[in-house]
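A single protein chain has been omitted; all remaining protein chains appear in their positions.
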Amino acid sequence: MTQIHIGIVGGGYMGKAHSVAMAAVGAVFNTGLRPVLEMICATTDESSERYRAAYGFNRCTSNWRELVEDPKVEAIVIASPQSTHRAISEAAFALGKPVFCEKPLGATLEDSKTMVAAAEASGVVNMTGFNYIRTPASQYARQLIADGVIGDVTWFRGEHTEDFFADPQSPATWRCEGMSNGTMGDLAPHMINAALALIGPINSLVAEVETVHKERPGGKVTNDDHAQMMCRFANGAMGSMYFSRVATGRKMGYAYEISGTKGAIRFDQEDQNALWLYKMEGPEAERGFRKILTGPAHPDYQPFCLGPGHGTGYQDQIIIEAKDFLQAVESGENVWPTFRDGMLVNQIVAAALDSSNAKQWVNIEPLS
Amino acid sequence: MTQIHIGIVGGGYMGKAHSVAMAAVGAVFNTGLRPVLEMICATTDESSERYRAAYGFNRCTSNWRELVEDPKVEAIVIASPQSTHRAISEAAFALGKPVFCEKPLGATLEDSKTMVAAAEASGVVNMTGFNYIRTPASQYARQLIADGVIGDVTWFRGEHTEDFFADPQSPATWRCEGMSNGTMGDLAPHMINAALALIGPINSLVAEVETVHKERPGGKVTNDDHAQMMCRFANGAMGSMYFSRVATGRKMGYAYEISGTKGAIRFDQEDQNALWLYKMEGPEAERGFRKILTGPAHPDYQPFCLGPGHGTGYQDQIIIEAKDFLQAVESGENVWPTFRDGMLVNQIVAAALDSSNAKQWVNIEPLS
Amino acid sequence: MTQIHIGIVGGGYMGKAHSVAMAAVGAVFNTGLRPVLEMICATTDESSERYRAAYGFNRCTSNWRELVEDPKVEAIVIASPQSTHRAISEAAFALGKPVFCEKPLGATLEDSKTMVAAAEASGVVNMTGFNYIRTPASQYARQLIADGVIGDVTWFRGEHTEDFFADPQSPATWRCEGMSNGTMGDLAPHMINAALALIGPINSLVAEVETVHKERPGGKVTNDDHAQMMCRFANGAMGSMYFSRVATGRKMGYAYEISGTKGAIRFDQEDQNALWLYKMEGPEAERGFRKILTGPAHPDYQPFCLGPGHGTGYQDQIIIEAKDFLQAVESGENVWPTFRDGMLVNQIVAAALDSSNAKQWVNIEPLS
Partner (left out) sequence: MTQIHIGIVGGGYMGKAHSVAMAAVGAVFNTGLRPVLEMICATTDESSERYRAAYGFNRCTSNWRELVEDPKVEAIVIASPQSTHRAISEAAFALGKPVFCEKPLGATLEDSKTMVAAAEASGVVNMTGFNYIRTPASQYARQLIADGVIGDVTWFRGEHTEDFFADPQSPATWRCEGMSNGTMGDLAPHMINAALALIGPINSLVAEVETVHKERPGGKVTNDDHAQMMCRFANGAMGSMYFSRVATGRKMGYAYEISGTKGAIRFDQEDQNALWLYKMEGPEAERGFRKILTGPAHPDYQPFCLGPGHGTGYQDQIIIEAKDFLQAVESGENVWPTFRDGMLVNQIVAAALDSSNAKQWVNIEPLS
């Protein structure tokens, strides 16, 4: 076991989640590289010191360049606002340091393209943080589809729905401005990433993006509350996606349903330890969707929990990400999803916004 | 209690369902009009006699005009193929006889317009058979929305999905030809009717219609296997619908989810005695979707079953339709859904096919 | 098809349910014997006439002997209070007329023994009305167990729970007096019958019977509100049952869970069209309880509904009973459950009451 000194930029929710993950991952997965919480960076000296103490880092700074350039810091986790992702990752790649960057990758598609180019030019490990796809259940879904268990996919329906702005009387916040803080910028990337991971590339789409409540106590809302798209995948499957922050009653509605020529899959993150599988085989009378509870037989579950049904939670997804990132760094081989995968999500988001403005179908060209 | 002599055109599945309903409805709902199973009509003399005996009718014929014109027959139920709906109903209306016609109303939008004109000119009772919306659960959903319990509706997602053609090796049948036998003609009308009934008129839509398996053992498939649409309702709500006969694992996927500014509703016909309701009120910690089991407190349940949770099934929907039709005939007042409602469904189906062909959004004009 | 003239004693809930069933069963199941609703008997001339008209009988009487002895009446359905079951069935058997008698069979175990003796001496068809076990789902459960699909049964848990007396402020009614109106007399027989049907004879048991709310507005409660038992089946399985009319939130909690050495089964009447099956076979990762929706592949479903997932309701159970009774009468061969099966349920109920009084385990001796 070798130590690796980690620097994390950002001390808020995701900064905390990644700090906890780096503290726990070694014991949980018995990783070859053992993280040392070396340095954390937040916006002020005061907040940086507060996070340092709370999360157990050795040192802190309010200047992300200092963190990136610090000779002891060997790998960077970016958990700061989206607008900062490009500059920080470029600086890290320039020094040949591996980067784990939270989703959505770039503030614009152009930013993402630049980041991918920098990552690939440097040749170091790069990874984008789409945590939800990393549950044992969703990883198993991906494996089942890849193995042909449900045959050729004919239909995909995905949603990422929550209700944190469902009440029209909820006051306006910073989330009410800026495309990247709206539903398409904030929630859609998770499910678009899932669609690309589970089904494959998207060829064309038509989308609608809408602000439902244009005024809230304390201010105007200038970005989208919900959005939907119809799409066609490269493999011919038809798809539908919906994203909403006004989906009353939905708390973590990251959910999908997939039909294939031999079976079907259903998943809802609100019960994240269950995957529903239907197989068109055996006696008709015995067929039905089976509720599979994740356990040691499923990806990334075994070293974590005692037995089937013990259950993983939100933090566990982040620990699995940390494990994968550490293994990539150790081996020098990238692990999915790379920056390129993050960029592909940016592309679909941009196309959906275009489609909504133009009120027409748009084609998705493969990125070089 | 007064007798009413019923003639049913069609002896297959729906003919049987309506025959059973007419035999049972009097006792179940203690109706003022009591049906007498007077005459049934099927395609041959032999099949007509077989159905007559099996279902308990007094007489039979293989000529629907004979049935319609028979002086003892006072009301007509049309359960024959869609292409025959127009002629039969026109003949009945010309004689001033009330008509219950199975969905979808007309073989074309033009047929339906003509049928509506005939119905309204005659002034007699006319009704279209959208049975699924008549469960106590879906009637209660309609009432909750109308009463404002979930506030202003912002989102509607509906599907009617089954898997009877999911297996690519299922042989071709008569269902594989003719637009009215495809998914848009056969399954979509039920859910479009639900959308119109629950949310209101649709202003515009964009749709996709597709044949997934173009060849089957025994022949080609020339109509659609599945279809989807995005739409916008007149009240501003955003909507999405999906229809499929290749939805592996789905047996009766007539399902909808509705978000509003004060609550949300979910329903799936595969558990047709439950309606899920979320209300954004009370302590945050106590909020959740509640699973309401239909019982005497819900529409059209009470006279039927002993208590809450006893449960209604498919046949019960048809009995409720029979009750409503008899009450309309007795009072002379039409009961929803009339022929006009059936025509509005035809209109949306036609618009969806247009949109799919043109690959663009289409507007829905109000019908006079 | 031959006609059979039916006489029904009792015009209340179950009288209505059986009347509707007899009117519908011929068309639904295309039975060889076709019921004619010949005569109904209620407590007064006035109520008898009201029921006659409402349910569509030819004649009525307020004297059950007149009904039983009427030369046109060929088969008897007893849906009157439990205290009358013995006398009516004895009179019918004396005349060689087949009897369908509602559960619980006799007011006492002694009554039931006498009724069984009369039935068996007469040699005519006799049947007890345990309707819930007749859903396609529960019949399929029985078949799966008999076929060894879940291996040797090791555990059975059953309940019949409702909440019609959950509110302590619900006023006292006739149900609050008399052992046969309490939970053990009214609800327990259904689930005890299920246990005997699914698992087999019970060898010993220990039970507790309790009145939770001893006073209600308007009077005292002198029979039981809920009861539980632990038992041991003849095949070695361990069992547990619970019965309650104060189970807040439970509307039709007729539910069971069964573990075997190769699989498991779960059922809840509140979702009566689903049976949950777990099979300990195939890859560990793919195992899970599957939710089987009843359809044409399951017992007694096919002739009834259009396809899988269309769904059966409460009334459908009664129609299935009517079909089975008619077939038994036609063939002269008894169909399960006979009066003897009804008596075995009485025996377990009596033993449970004994056990509760004595606060100790009791053994169940096989009845000759």
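Residue numbering begins at 1 within each chain, and the chains themselves are lettered A, B and C in the order written.
What we mean here is this: contacts are C-beta pairs under 8 Å (C-beta built on N, C-alpha and C of every residue); 3 or more make two chains touch, one makes a residue touch a chain.
Please read all numbers here as calculations on a predicted model, not as lab measurements.
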Item checked: Among shown chains, those touching the left-out chain -> A, B, C
Item checked: Of C:42, C:133, C:247 or C:364, the one touching the omitted chain in the full complex -> C:247
Next item on the list: Could you tell which one of B:164, B:289 or B:336 touches the chain left off the display?
Entry: B:289
Checklist line | Contact with the hidden chain (one of B:277, B:329 or B:364) | finding: B:277
Next item on the list: Would you mind spotting which of A:89, A:273 or A:338 touches the chain that isn't drawn?
Entry: A:273
Next item on the list: Just the residue numbers, please: which parts of chain B touch the chain that's not shown?
Entry: 140, 274, 276-277, 279, 283-293, 295, 297-298
Next item on the list: Considering the whole complex rather than only what is displayed, give the residues of chain A touching the chain that is not shown.
Entry: 1, 13, 16-17, 19-20, 23-24, 26-28, 30, 34, 53-56, 162, 164, 250-253, 269-274, 293, 295, 304-316
Notebook entry, point to check: Since one chain has been left out of the picture, which residues of chain C touch it in the full complex?
Noted result: 150, 154-155, 157, 163, 166-168, 206, 208, 210, 212, 226, 228-230, 232, 238, 240, 242, 244, 246-250, 259-264, 278, 280, 287-289, 359-361
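Heads up, the rule we're going with is that only the chains that are shown with their structure count from here on.
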Check: Using each chain's Cα centroid, which is most distant from the centroid of chain B?
Finding: A
Notebook entry, point to check: Which integer distance in Å separates the CA centroid of chain B from that of chain C?
Noted result: 34
Checklist line | For chain A, residues that touch 2 or more chains besides their own | finding: 287-289
